[in-house]
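Just one protein chain is left out here, and the rest sit where they should.
We call the chains A and B, going by the order they appear; numbering starts again at 1 in every chain.
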Amino acid sequence: MSEWGWVAFAYAVTYGSLGVFAGSIAVRIRNTRRSIGETE
Amino acid sequence: MQAQTRNRQWPWVAIGLSLAVAFTLSMVSPADSVQGDLVRIMYVHVPAAWLAYLAFFVTFVGSVGYLTTKDLRWDRIAAASAEIGVYFTGLAIALGMIWAKPTWGVWWTWDARLTLTAIMFFVYLGYLALRRTTDDPVIRAGRSSVLGVLGALQIPLVHFSVVWWRTLHQPPSLVRPDGPAIQDPLMLTALIVGVLAFTIVYGSLMVKRIELIKLDDQKAAIEQSIERPVAGEAVTVPDLGASS
Partner (left out) sequence: MKRYWKFIIPAAIVVIVLVVLVFSLNSSLVYFNTPTELAEQAPGDGRLRLGGQVVAGTVTDTTGGVTFEVTDGREAVTVVHVGAPQQLFQEGVGVVVEGTWDGHEFHSDTMLIKHDENYDSEKYKSGDKSYELQHPSGDESDQA
């Protein structure tokens, strides 16, 4: 793999995992708000 | 309600903006004279590792706060920070492997820094598991804050492992007695801004994670209060039978 290939790999892992982590918190907040009957 | 909703969403905006700035700087900064473009991996690897330390340190502070005040708010901070810290530790390990393969020549090796980081990762996974061993918030806070204090002993151990023992991993470039070992100011800026951006990401994630813990607590409280009247209602069962 080229140098830029490795860099792209690293940044994909960073932003991909952060997106999943932050996204899961956002979804869980929304679902919990709904289940306790609070509007967003 | 609308305005309140918008106020709640600011952490996501903060994460997006700070990462955009850090990403731009890490791409426009020059290549390293030895590593070439591979040095750009440092601008995410080092911030991820630094945030792991910070997050576990906050867990330590939250644990000490709980043990001294017995206020569950401290425990919430400790719990949220530990989870985010585990994420950043995992990210730092993954990015370290991606950086190590093209530079050192291996994905992983058992030198002191790497081994102790892996142990720290598993200890805090254990912390998260320990929190699930009971539903009682007070017992849970007591148990986990003890581990939250003890686990923090690893932070200096991991950080100074590269100074105390001979390792394959290089010693720190940024925080060292004679100042940063990064000469080019643009490269240094990219690293420092990366650390600041990840710190903002951490703070924003903490706000949302604590919000989620509070909501979960509310939900548990509502469920408990619903259960009680239901149990009492058994008395009125004959009434229901008569009406139908």
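In this text, a contact is a pair of C-beta atoms (placed from the backbone, for glycine too) under 8 Å apart; a residue touches a chain by one contact, two chains touch by 3 or more.
Nothing here was measured: the structure is a model prediction, and the numbers come from that model.
Contacts of the undrawn chain with the visible chains, over the full complex, involve B. Screening B:V61, B:L125, B:L188 or B:I210 for touch with the missing chain picks out B:L188.
Checked against the full complex, the one of B:M97, B:V146 or B:V207 touching the unshown chain is B:V146.
Residue B:A112 is the one among B:A112, B:I155 or B:M206 that touches the chain not shown.
Against the chain not displayed here, chain B makes contact via residues 29-35, 39, 42, 67, 102-106, 109, 111-112, 142-143, 146-147, 150, 153, 157, 161, 165-168, 170-174, 176, 178-189, 192.
By our rule, only the chains that are shown with their structure count from here on.
Chain A and chain B have CA centres that are 14 Å apart.
On chain A, the positions that touch chain B within their shared complex are 1, 3-4, 6-7, 9-11, 13-15, 17-18, 21-22, 25-26, 28-29, 32-33, 35-36, 39-40.
For chain B in complex with chain A, the residues that touch the partner chain are 1, 5, 12, 15, 19, 23, 36-38, 40-41, 44-45, 48, 87, 90-91, 94-95, 98-99, 101-102, 201, 205, 208-209, 211-212, 215-216, 218-219, 222.
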